[in-house]
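Quick one: the structure is below, questions incoming.
Every protein chain except one is present and positioned as in the full complex.
Right, subunit A next:
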Amino acid sequence: MSFNIQKIRNDFPILSRKVNGYPLVYLDNAATLQKPQLVIDAIVDYYSNYNANIHRGVHTLSQEATDAYEAARQKIQKHFNAKESHEILFTPGTTYGINLVAHVFTSELKKGDEIIVSAMEHHSNIVPWQMLCERTGAILKVIPMNEEGALIFSEYEKLLSEKTKLVFVNHISNALGTINPIAKIIEYAHKVNAAVLIDGAQSCSHIKPNFQELDVDFYVTSAHKMCGPTGIGILYMKEEWGNKLPPYQGGGEMIDQVTFEKTTYAGLPFKFEAGTPNICGGIAFGAAIDYLNNIGFDAIVAHEDELLEYATKKLLEIEGLRIYGTGPDKTSVVSFNIEGIHPYDIGTILDKLGVAVRTGHHCAQPIMDFYKIPGTVRASFAFYNTLEEVDILVEAVKKAKMMLS
């Protein structure tokens, strides 16, 4: 279909609201994407018409809910080209998926083994690996980044050895927008038989990763970054790992037979899905994926690249403005500062003008330490943003600069 921006904007009820008397210009898309009516309708439809617990009930509602939930899983499998639908595990989100892998990997590690993470991780995502290292005596190694905000691949190659058991890298940096070369990262890790977990929280609204082609071992993402609801995401776990690794949490759904002497676990994916899942969330996630595919990722990326290029050009015309994350491969995120002005001040003025951006360290304190700055102003664009909104942003930044300097 052709890319009709006005039609797309009409799909998002929130985009027509006002903030502080100005039309909302929502440029905090890296934090969460807004929801199209179709996703909101899927949520309302579920609770209005077929809310029931799944996988056990013999009654009609339970069957309908189970079918819809499992259909969503298959939709997600197809979207990411996973080999099997049971390799798609529903989770409450990216952070949960990372913690799940870090937890079940305890049995795979011994003292002296090594885990490699990148220097541009969300800092909350470094913690599960530090905890894993404390439990097992494994050692955490960090791939450094350069001034442009890109990982130094040669340093990564040097870190890899037969001691490496797991590599954890984000697909796209939330603070800088850098797209990491994950295909090559996975290929090199596999040469030393290390497994790879990719954090796709930032990528899946821009890129359609192909799990089989990437040959990735684990991949996590969140629905809310893809126009779906909060509180639901997936962990892709390659079948061989799913069979090998022990369960994470105990509870309903994940069991086969239980006696007080011995419990046998259910097969994939249920082994890793203890308790009643976020049924509505899974179904709405499926609707969101349909929505994105209907627009088409090629069209999405083409439009976002245009926004990025235009915003970069216009913002750099402002004297004293510096952009962080200037590598050749980046997504529609502009992280910037103006010399002598605190990012928080800029963000506050922008909000008064109806422009929603993120300010601060973006939970990536190591990156801010690298550049020796307290934080940045981050404008992140989605396919529903317009060139006119970029102009509004640029004018608002100019106004803020005038007021604050």
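Here, a residue touches a chain if its C-beta (ideal position, glycine included) is under 8 Å from a C-beta of that chain, and two chains touch if they have at least 3 such contacts; residues count from 1.
As a convention for this text, contacts and distances are computed from a predicted model.
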Report task. Look at the options "Fumarate reductase iron-sulfur subunit", "NADH-quinone oxidoreductase subunit L", "Cysteine desulfuration protein SufE" or "ABC transporter ATP-binding protein" and return the one that UniProt uses as the protein name of the missing chain. Result -> "Cysteine desulfuration protein SufE"
Requested in this report: Based on the whole complex, identify which of A:163, A:190 or A:352 touches the chain you can't see.
Outcome: A:352
Query raised in the report: In the complete complex, which positions of subunit A touch the hidden chain?
Result: 20, 341-342, 344-345, 348-349, 352, 359-360, 374-375, 403-404
